[in-house]
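A protein chain is absent from this complex, but the other protein chains hold their places.
Chain naming follows the written order as A, B, C, D and E, and within any one chain the residues start at number 1.
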Amino acid sequence: MANDSFLPLSGREMPRFGGIKTFFRLPYIKQDDPKFKELDVALFGLPFDGGVSYRPGARFAPSKVRELSSLGRGYHMSRKESVFNNINVSDIGDCSVVPLSVEKTYALIEDHVSKLLNKNKRFLSVGGDHSTTLGHLRAVKKKLGKPVSLIHFDAHLDTYPAAWGCEYHHGAFVRHAINEQLVDPESSIQIGIRGPLAGQADLKINLEHKLKYTTVDDVRKTPGGVLDFCKDLPEFLDKPAFLSFDIDCLDPSYAPGTGTPVPGGLTTYEVQKILQSLNIKNLIGADLVEICPPYDPTEITALAGVDICFEILCLFKKCLD
Amino acid sequence: MANDSFLPLSGREMPRFGGIKTFFRLPYIKQDDPKFKELDVALFGLPFDGGVSYRPGARFAPSKVRELSSLGRGYHMSRKESVFNNINVSDIGDCSVVPLSVEKTYALIEDHVSKLLNKNKRFLSVGGDHSTTLGHLRAVKKKLGKPVSLIHFDAHLDTYPAAWGCEYHHGAFVRHAINEQLVDPESSIQIGIRGPLAGQADLKINLEHKLKYTTVDDVRKTPGGVLDFCKDLPEFLDKPAFLSFDIDCLDPSYAPGTGTPVPGGLTTYEVQKILQSLNIKNLIGADLVEICPPYDPTEITALAGVDICFEILCLFKKCLD
Amino acid sequence: MANDSFLPLSGREMPRFGGIKTFFRLPYIKQDDPKFKELDVALFGLPFDGGVSYRPGARFAPSKVRELSSLGRGYHMSRKESVFNNINVSDIGDCSVVPLSVEKTYALIEDHVSKLLNKNKRFLSVGGDHSTTLGHLRAVKKKLGKPVSLIHFDAHLDTYPAAWGCEYHHGAFVRHAINEQLVDPESSIQIGIRGPLAGQADLKINLEHKLKYTTVDDVRKTPGGVLDFCKDLPEFLDKPAFLSFDIDCLDPSYAPGTGTPVPGGLTTYEVQKILQSLNIKNLIGADLVEICPPYDPTEITALAGVDICFEILCLFKKCLD
Amino acid sequence: MANDSFLPLSGREMPRFGGIKTFFRLPYIKQDDPKFKELDVALFGLPFDGGVSYRPGARFAPSKVRELSSLGRGYHMSRKESVFNNINVSDIGDCSVVPLSVEKTYALIEDHVSKLLNKNKRFLSVGGDHSTTLGHLRAVKKKLGKPVSLIHFDAHLDTYPAAWGCEYHHGAFVRHAINEQLVDPESSIQIGIRGPLAGQADLKINLEHKLKYTTVDDVRKTPGGVLDFCKDLPEFLDKPAFLSFDIDCLDPSYAPGTGTPVPGGLTTYEVQKILQSLNIKNLIGADLVEICPPYDPTEITALAGVDICFEILCLFKKCLD
Amino acid sequence: MANDSFLPLSGREMPRFGGIKTFFRLPYIKQDDPKFKELDVALFGLPFDGGVSYRPGARFAPSKVRELSSLGRGYHMSRKESVFNNINVSDIGDCSVVPLSVEKTYALIEDHVSKLLNKNKRFLSVGGDHSTTLGHLRAVKKKLGKPVSLIHFDAHLDTYPAAWGCEYHHGAFVRHAINEQLVDPESSIQIGIRGPLAGQADLKINLEHKLKYTTVDDVRKTPGGVLDFCKDLPEFLDKPAFLSFDIDCLDPSYAPGTGTPVPGGLTTYEVQKILQSLNIKNLIGADLVEICPPYDPTEITALAGVDICFEILCLFKKCLD
Partner (left out) sequence: MANDSFLPLSGREMPRFGGIKTFFRLPYIKQDDPKFKELDVALFGLPFDGGVSYRPGARFAPSKVRELSSLGRGYHMSRKESVFNNINVSDIGDCSVVPLSVEKTYALIEDHVSKLLNKNKRFLSVGGDHSTTLGHLRAVKKKLGKPVSLIHFDAHLDTYPAAWGCEYHHGAFVRHAINEQLVDPESSIQIGIRGPLAGQADLKINLEHKLKYTTVDDVRKTPGGVLDFCKDLPEFLDKPAFLSFDIDCLDPSYAPGTGTPVPGGLTTYEVQKILQSLNIKNLIGADLVEICPPYDPTEITALAGVDICFEILCLFKKCLD
């Protein structure tokens, strides 16, 4: 049962377009606040896009997702359960970053997340570009001492090599995570992959490390569609898991505001069903990345992001039941 | 057979981007025009958004829908029939409103619609926010003396309680319509509902009054999808019916320009099929609400609205055959 | 000398695109916070647009101005002085409103501002539409027991009569303020007025009550332009003053995002010079209104608004020196 | 004194965002309407952009200017006079066009305007691209039998040669008007010209025909600025005059939504002052061209256009006094 | 095996946002370049929209598609093959046009394409509006001496009659192509058709000439959906084929930026599957038309267009294997 201190500001008390914007209108609780102890899941922003190769702008995603989350409510009709009444979630502000340096930002992320993990908090980070996930995974590895299972929604494999002499960028985090043994590829999965690729060689790391990737074709060619596709998904019961959601796994019609959109993607509904079907025993952390507000004039990308956050919070709740 | 006075202005006579904008380029016929007598269905605008709780702007919907309806044509390929050649439809202008008062606007709507009903006209109102539907239903009740069946497309249940001490707002019309016995909940249906809700209690009114709601899951989980879902829909043969279409029953990718968008909605195609499958003996009136042009930079929401209007006009034609 | 608790969050600590958005990145201090006592000027949002007659959307202005104010800094080059180091300013959140009722909102504003005045705080309210100013002025009158001088920047006179049976709307606050004896018209001034008007009769209230209005022609036809125009402005030394700034006094090229824009307006520079030239002994409160974010795709209107806020804070500082 | 039948629809009767859109909410009066006889000035749309060389879209200008003119009112503060109460103006709809052919459109324009002139109506045409002006001038010449004085606001000289084998395009109307002796160059003037040009030879026609052009430098380098520049303008007392206003004479900051914008242009205020200073005895017709709504997301270009229309209507009133 | 001279500029050499924009970052090779001889498929732009009946702007499509194609890569995940490594493709610039004349533009297109065909090049033209396809087909007929099979993706039948006395416009190319015997209707197909039509008579040409059209209903009502629909498509093995892809066959949610959008269209995924299933022995040429950048603020229409180009290039590769 959630503590009253962790309930979203009611739309009756202040209309949803009013007030200082926090995620889901949750209270802003700093780490030195006594209430922080009672927190189950820390929601924070990660305003960084220094790792992108095409369109920048994801640095504004935390702010925009906060704004759009004003419309959020707590009871999930398909799951038939309430989130905010059952687990203690709050907005703890943004993780600081160095906009000009991926490496310095990694250090700040790792430090930020390590503090949370050491206080036994689960977390949902709203990025930011996909390079940042490596910082999360390093902190998780440091805490757990062993690799996690990665549940990775994306249009891209993110196993690409260094570019322009830069090892760390938004298309390489999976490669590094495997090389640094932060994730266990064999119990991990990628969802929403579709190409085009630079070449067949792009699949090499997946094959070598037995990292399973599933494509949009895999979802659509399953007779019965996404509902049956979900039945074939692995369960995540043995190892702690990290969920990384790149908004570009959605089709550009559902998520135009992203850095490197790819036509032919999943629908919001498909992604909802997949997230609702996941069986994760211990979701230690998650992130939502690559929402790029300057390219989102209709705000539907950020709005889809809010919905993904809601589904992820439900996954945390399930672990905490 | 339609009177020539009720045919849309041809694109040959004036290109579709030219001319003063009326719905479907239909003639603008005032109530004191002698031709008004021959009218079957009165199309009018209802430029009101004083009942919204989040994004205003629906007051500009009648104007924008008029503009986009310039592309409309009269022959429906799936239904294999023409509308404007078969029934007399015209644009009768806008219903006047008081932008600062829901209550005063209700009185104006009720008066406006009552006049139409007393002249035995059916009507399609292009709103405006969803609070306005109550005005329509009150006029309909006054005319018929008994409740109608409500066919309600929406993401939301619209049974919410008073807010900030205001009984009447765009999320409460169904509650009032039931309480004022304007609609018969047991022969009514809601389509496209999805949540999130504030809590499970939001479903109480539906349960108490046996008002059936169907969700996006209901559409998608039916084996065979929307085509089979349609087969299970009730028929509306006994009581007169009112159809209220909130554009937010569509997914934000299809209808970004609305006041309170909800991810995971229906597609335009699904909605077309549902509207094409409806069997309504006596459709007395209908409205299309919650198109919000300031949030519709690509104009696809208004364009979808035009298509919904076209389907609804086909439903009227069916009643008049 | 300002207390450290009232300094904006440094861009070095958190880049300007990061963090939860408050006005000028100032601390968010609630009224029950012990630091509230040390506050000189309370900055708050007033997210209301229920009084507009054309484009709604100003309800989103507080949120958007907070976002754009991230670029703000504290040292004014023309005035050669720092604000935040010299007076204690903070963001105290938003005043609650009832989006569907001007009257209920007036009560909430009056209560909110009265509390501030009773604690001897000066205030700057970021609205919201121009109907809200009446709420401020009522609270000010209640506190002072006598009318204030009004310094009113606007394209419009705002002395218009009731509309659609509604006394209170965004074009009528000056009329009510005079009638309720909240302002002293003879020591007040209107700046930026330009028309078109409905008719010459619109000027009647000004003439009757000796409320001076100055037009864009007055600024531009002064030989030497705005710099000399400023020399002719009255001083506000005898009575406490309230400054109300409607962003539409600016030309639409400088402030496109407003509810009722009027071509031929002032430039930002002219407004800066006028504000810098004002000699106000006791500025008791101020507001900035009619920024309408849905019509501000380039965000320059909100940005101009941030600059106006900065100038107004400098005016407060001058009173407090 | 204007007939009541020619007054704009009051904002009290129908809020300004409501109703079917006509210019200035004036009544729509067709040529076969008995009231047409009483008309002084016919306002019509000319939705054609088949003559452009860069950005098309001006075909949507009549519709967009109608929409924005909802904010218009009738009393001019600088001129201290009312328009709609003093002359009979109405919206007579759009002139039909052939979107794929300049020549066929010219024939339609000439026919349309000739009918008006033969009924002794003055006219203001809202275009459309600048090629269309030739159609107006041909009709005027046919009616008058002699050339008119041209008062031409533009960034461009519009004396350019045929392009791609096409004689008629939006940069050539002045050349044709001179060659066809539709205008008298020596009593004509061009205002707002600025370049860049293709070469010095572009000025040849002006020199040969003694067509005076004045540049932005001419306005700004006059000591005393635009107010003194106005004093040096010629008067138009001998010959009937036609006024052609290309919105691109304004700077792109004031009029971004145009087909071929040129930096360094006039301000709206300067243009207002010039229009207010014009002394025209017999303004037979006028047009406003090159507003391009698809490039006008803030709608300030169309809004400036509304203001220009208002000034031009005041010029007509002056002729009719 | 492709020549190195025909490989796209690598993102490693120049980041994808940098450099002068060509289609897919391919080399720009003029017809007089010695490397032109080795070319397999010529990609060119056709910046013409003089044939449209509603929204113009497609003239900017070649430029916008070039920009968005920067994100393109060469390996197709579903087809499991690389394009640019296997066939020689390059950007040969734009075909010149006369913006004010459909007929003159047809002559330029016919000449441009004839030169390519006479050098035995296949081609993919990026338009432009759909009137232009007739120019391509005329050149193809001249080269082959016999009609081709047409594979036509569109929401519209494009068999409409002359308009405003103009035979050639963007809704009439199929009618002309049949009448001029440029295509063989019986071995041709139309995909994505949906209406509304002006009337049932619009289908007359299809019936008379046995030109098969398939609708969105045909795709969706096939049990098994698009995957099974593909199985029923004809093969194109006997005659050379031309593929014409109008982006408006996609639903407006996937392709908002088009001249005459129609709700209820295909998804990008469906179109990908259909294109992947086509069995064409000799694809002689293809075009992509009706992308309208001024109406594409999210750029997803152009991006979908890039994907279609990629699929079409794969079809060319298949012919060349």
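The rule we apply is simple: a residue touches a chain if its C-beta (ideal position, glycine included) is under 8 Å from a C-beta of that chain, and two chains touch if they have at least 3 such contacts.
No experiment lies behind these values; they were computed from the predicted model shown.
In the full assembly, the chain not pictured is in contact with A, C, D, E, by the touch criterion defined above.
Of the listed positions C:29, C:117 or C:303, the one in contact with the omitted chain in the full complex is C:303.
Within the whole complex, the absent chain has one touching residue among C:15, C:62 or C:128, and that is C:15. Residue D:263 is the one among D:34, D:145 or D:263 that touches the chain missing from this view. Against the chain not displayed here, subunit A makes contact via residues 49-53, 55-57, 59, 98-102, 104, 163-166, 168-169, 294-295. Although one chain is not displayed, subunit E still touches it through residues 13-15, 17-22, 28, 45, 47, 59-60, 62-63, 66-67, 91, 93-94, 96-97, 99, 297. Residues 53-55, 163-164, 193-200, 202, 215-217, 220-221, 223, 251-253, 256-257, 260-264, 295-298 of subunit D touch the missing chain (whole complex, contact as defined above).
Here is the rule we use: only the chains that are shown with their structure count from here on.
Chain pair with the larger contact count among D-E and C-D is C-D, by C-beta pairs in contact. Overlaying subunit A onto subunit C using CA atoms gives a rotation of 180 degrees, to the nearest 5. Work out the mean CA point of subunit A and of subunit D, and you get 55 Å between them. With each centre defined as the average position of its C-alpha atoms, the distance from subunit B to subunit C rounds to 40 Å.
Along subunit B, residues 15, 17, 53, 55, 59, 99, 163-164, 251, 253, 295, 297-298 each make contact with two or more other chains.
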